[in-house]
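With one protein chain withheld, the remaining protein chains of the complex are depicted in position.
Each chain gets a letter, A and B, in the order it is written, and its residues are counted from 1.
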Amino acid sequence: MKQLITIAYILLIVTSCRREFVAPVPNTDWDLFNSPTAVRLTRLTMNKMEGIYSFGAGADVFGDSTALKWSYTVSGNDTSYKLSMFCEKQAAYFILEGKRLDTSILLNGYWRKLVNTETGRVRLTINQVNGSNYLISPSPLNSNNKFAVTGTFSYGDAVPDRPVNIQYNRSLNRTTPFQIIAHRGGGRTADILPASENSIEILKLAPQLGSTGVEIDVRLTKDGIPILYHDARLNERLVQKSGLLGPIENYSYAQLNTIVRLKNGERIPTLRDALITIVVNTPLNLVWLDIKYHGSLQTVAALQAEFQQKANNMGRTLEIMIGIPDEEVQKNFLALPNSASIPSINELSPEKVIQTNSKVWAPRWTLGLQNEEVAAQQAQGRRAYVWTLDIPENIQQFILEGRFDGILSNYPSVVAYYHYAKK
Amino acid sequence: MQKNRHLIFFYFLLFTITAYTQEEGFTSQPTKRGEYSLVAYISGGAGYYISNRGVPHQFRSNISNRGRIGTVRVMWHPDHLLKVGLETGYLTFYTYSFEDSVRNSGNVRLSATPLLVEWTMAVTKRINLFAGSGVYFLKTHLDYAGKTSSTQVSVGWMAAASYIHPLSKDIGLGAEIKWMDAAETADGFISAQVQLIWKFIKW
Partner (left out) sequence: MRIFLILLVLFGSLHTVAQEVPIEGQKRIHFPHPMDTSWRISLGFTATTIPIDIAEEVHFRVPAGDIHAVKRISDKWYLDGRINFQIIQNLITLGPRWSTKINDRISVALGSDVGYWFGFINQQNIKTSGSGWQNYPNISFGYRFNKAILLTVKAESIMNFGIKSYAGEMQVTNDYRLFSGSAYSILLEQPFVGKKSMTLGFRAMYTDYFWQTWTLFESYDRNLFFPQLIVGLIL
């Protein structure tokens, strides 16, 4: 009978063991920040705040230094600015809003560590004693201007009460253009970000995570509509349960749009909707269309051309490129009319890059630094991006010792940190 | 957690029923060393979908989480307590219907054909326990904006308890409570089946 118990035990273990990881964005209400007399920061103040800072209190949690950078999203006539802090330790980042209250600058938001699920609230202040007047004044900064940011942070939804402070050191490294490319639009669903991978919502989040560009995965529905979706099948990893299973190409867009929702409740976006969002709502300047299907690229190429023109007309600095990950996609790319003039990113060998006249060569990171090969591409007027690099020590190595023009990562905040902190 | 509560209740019930059963000779117990047989279990019944509902939140719908199940199992009975075999069959996990925002209606049915390697032991003369693992061949039947079928394979588990009443030396009639779970898609199902047991080969 007794045996019954053991089999019951086995099955209960089997069914009860899996733990769900969550990292909800904390409630960041702060009465002082919401004060009616608090006003928006000027662009000049925001620009002056960007730089590399050293942690005092909080270094044990976030690392020794951090890179501060502003980004924005556009929604209708409103532009909303967010200050991101990219940290060294455990892919930690902060996302903050800023306001001025009298002579102080208030920063309010949350922090998160991407390698685990730790998150919490943060409230920071730059007051007159700590140099807020240098930031608020219309004069440019000089080397004698010192300022510091002090405040508190917490874990989870607790009221911030642990001290944290950072001291300005120097400006961000902007000596060479460098692409910080977020994988899957901003990160993976398993990273438990506030939005699912390859969604409209994560594209709007990508700049706050440090990205200057995004890589998005393109598939076709049964009726030929290009959509953003990584895996070949509808599965538990990416979508909520709906009874619809199997290859996504078995379903029409109407079926997917009505019935299927991504893990965080978003619809699966069309490529058109994604490009509208990127062009109109974000400051991103690179889109890497990773083609995940084998078939005609006509529809995708048409959208690439349409939105590239739209971006140009808006005066946006934006490149939309078709990604070539394998031989079959390369064959379909070369079958396009005037393929040589279509901007592309080729992941295959340098010889294939020449065949497709790609603007970018993109090898896998496990091939190593390949400094000579990268230099050869650059000598031909091409760029080189490497993918998909997530291990912080290796990211640092590629930035400090490599010659790549960009890194594709699930942790764009880590790439941002090491790039902007580079001396 | 919802799934765990159903299972806990199921096993507690099973435990309560069998906890006071005195140990007797087993129906499926081998008579002597060196005797082997193949036994078929032909079952049919109905069940209840016990995992988190598969109906999307974004529209009201009718879900039927009761489904039919039919299975065939062949077990090899060696000369000890533990037996091994294969089971397959067909079941419907659930169906639901819905209306979209412009009142177009649709419905979804999720069915599965399991193929499982199972182990069994007789815990009393007439009560047998089964546990196994294998694959489920899942199928979506969608009728909305056209008819679509789509399939997927998922690894999964099963467990069951059956009561067999002997009709003759080689035939029995039984009832079985069974839990089946397609792990990759988190679809679980508890069913009750009537069963015909037939020891069809002996050597």
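Just so we're on the same page, contacts are C-beta pairs under 8 Å (C-beta built on N, C-alpha and C of every residue); 3 or more make two chains touch, one makes a residue touch a chain.
This is a predicted model, so every value here is computed, not measured.
Student: Using the touch rule from the top, list residues of chain B that touch the missing partner.
Tutor: Touch with the absent chain occurs at residues 4, 8, 11, 15, 19-20, 22-23, 33, 78-82, 119, 121, 133, 155, 183-184.
Student: In the full complex, which bits of chain A touch the chain not displayed? Write them out.
Tutor: Residues 1-6, 8-10, 12-14, 16-19, 21, 90-91, 113, 115-117, 190, 230-233, 235-237, 364-369, 390-394, 410-411 of chain A touch the chain absent from view.
Heads up, the rule we're going with is that only the chains that are shown with their structure count from here on.
Student: Measuring centre to centre with CA averages, how many angstrom lie between chain A and chain B?
Tutor: Chain A and chain B have C-alpha centres separated by 45 Å.
Student: Please give the residue numbers of chain A that touch chain B in the complex, ascending.
Tutor: Touching chain B from chain A are residues 1-5, 7-8, 10-12, 14-16, 222, 233, 235-236, 240-247, 250-252, 254-255, 258-261, 265.
Student: Which residues of chain B touch chain A once you look at their complex with the stated criterion?
Tutor: Touch residues, chain B against chain A: 3-4, 7-8, 11, 14-15, 18-19, 21, 23, 51-59, 93-94, 96, 98, 100, 106, 108-110, 121, 123-124, 129, 131, 138-140, 142, 144-146, 148-152, 157, 159, 161, 179, 181, 184-186, 188.
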